[in-house]
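All protein chains but one are shown in place.
== chain A ==
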Amino acid sequence: MNNETNSSHNGSSSSVQRDTSRPLTEEELDRYSRQMIVPGMGKEAQLRLLNAKVLIIGAGGLGCPAAQYIAGAGIGTIGVVDGDVVERSNLHRQVGHSTSRIGQPKVLSLITHLKELNPLPTYIAHTEHITPLNAADLISGYDLILDCTDNPATRYLISDICVLLCKPLVSAASVQTSGQIIVLNCPPTPQGLLEGGPYPPCYRCCFKKPPPANAQLSCGEAGILGPVVGLMGVAQAGEAIKILASNLHIPPAEGEERRPVEPTLLLYSYSLTSLMGPFTFRALKMAPRKKSCFACGEGSQERLTLEGVKRGEPNYEFFCGLGAGPKQGVLKEEERISPREFVEKVQTQKEGKYVVLDTREKEHFSFGSIEGAVNLPFGKLLSKAAQLKRSGEMTPGVEDLLPPETKVKDGEEDVPIYVVCRRGLDSQEAVEKLKEMGLDKGGKRKIVDIAGGMKAWKEQVDPSFPYL
């Protein structure tokens, strides 16, 4: 579903005239004057930008700031790909949207903003997610691609298609307080070519295998600070403008002097608790194209083809461990209680004592919990358990596993423990761990999981609960 939103764009991308010698219009001279007088820029570089076509995949925390500067700089054709709609929780970082556009497709919302900033470029809306079926069609019409997506399966897909179609790729990612950016496949090099190298790496050369699914952090789950992801998006636009203005995406002509490829991963990492971290920006030297790379290495033409990708080979979801679905519960029926039952059978029985252990991170806990709950983050619980195990103090030291507030008087050791987390997965493991450590006193003390976590609590008990 392509939607061209500028009447000046005259049909298919190949028919656009790439005029590299025309005079600039009055408006262009004025609008781009400050960037054109930067040493190394000038008219020729600006015309390259005006003739360039950039595809921004993802209209989120990276895509919004990247698109603003891409549009501001006067890139001639700007495509945006995203299938999501704007949500309120996006707006702290996805600054190309607005409160009044909540519920609109992100692509249309962002283009509305970009047109306001600069009406001259041709904007092309792709209001769909990129998939193995549409990826080649989306990417083929552009000169340079920005990967502003949010999951590993899509990142491998985009890189593979960029290798196959010989497109330079500027890839960035961010979560919590860290960000990364790297320029890949630039200048684009034919798939499988190694002779005469070194050649630039692709995404797979740098990141051969994705992390296991349990180690993948998403912004929705783990959080993200706006300026951290924003900086990475702005840096993507900076790299794109540099590459296009200087024709760095075109392999050097014979006899042309150019600095050799130096693949660099820029790492940005910031600490909320120290004024100056041990490092904030770090430029890391990466290896060039690898002979062993699945996508661009020796014999890769046999493994990776456009037709193959459309057929589902390789299977990106499977490769990234997403086929298995969410981890299933491990506990027996009698070890679990629903939030509603907990209220009816436990909370309202005023005489019965009990302990509620909330294993969410302290930031989540700071917004509230079940009345009387004590916070012991899951990671900390595991660390303390491991420490106790190592020191061999299983009993009686095992009581120290729980926060002091949960201490009960002698003779009350059978007071039950109810464990709750965010969505009901960690809490089940916590119940198992506490039992393994002997806190259930051989079955005398009940340790029960509150099924579905605080998410279910909000749904079943307290709709006003500030669940994040």
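To be clear about the criterion, a residue touches a chain if its C-beta (ideal position, glycine included) is under 8 Å from a C-beta of that chain, and two chains touch if they have at least 3 such contacts; residues count from 1.
The rule we apply is simple: contacts and distances are computed from a predicted model.
*Asks:* Which of "NADH-ubiquinone oxidoreductase chain 1", "Ubiquitin-related modifier 1", "Mitochondrial inner membrane protease subunit" or "S1 motif domain-containing protein" is the UniProt protein name of the chain not shown?
*Replies:* Choosing among "NADH-ubiquinone oxidoreductase chain 1", "Ubiquitin-related modifier 1", "Mitochondrial inner membrane protease subunit" or "S1 motif domain-containing protein", the correct UniProt name is "Ubiquitin-related modifier 1".
*Asks:* Taking the entire complex into account, which one of A:Ile124, A:Cys219 or A:Leu402 touches the absent chain?
*Replies:* A:Cys219
*Asks:* Check each of A:Gly312, A:Gly352 or A:Gly379 against the chain that is not shown and name the one that touches it.
*Replies:* The missing chain is touched by A:Gly379.
*Asks:* Among A:Gln176, A:Thr305, A:Thr406 or A:Gln460, which one is in touch with the chain left out?
*Replies:* In the complete complex, the chain left out is touched by residue A:Gln176.
*Asks:* For review purposes, identify every residue of chain A that touches the missing chain, sorted by number.
*Replies:* Chain A touches the missing chain through residues 58, 60-63, 148-152, 155, 172-176, 178-180, 206-212, 214-219, 222, 224, 229, 232, 265, 267, 269, 271, 277-279, 282-287, 290, 379, 382-383, 385-387.
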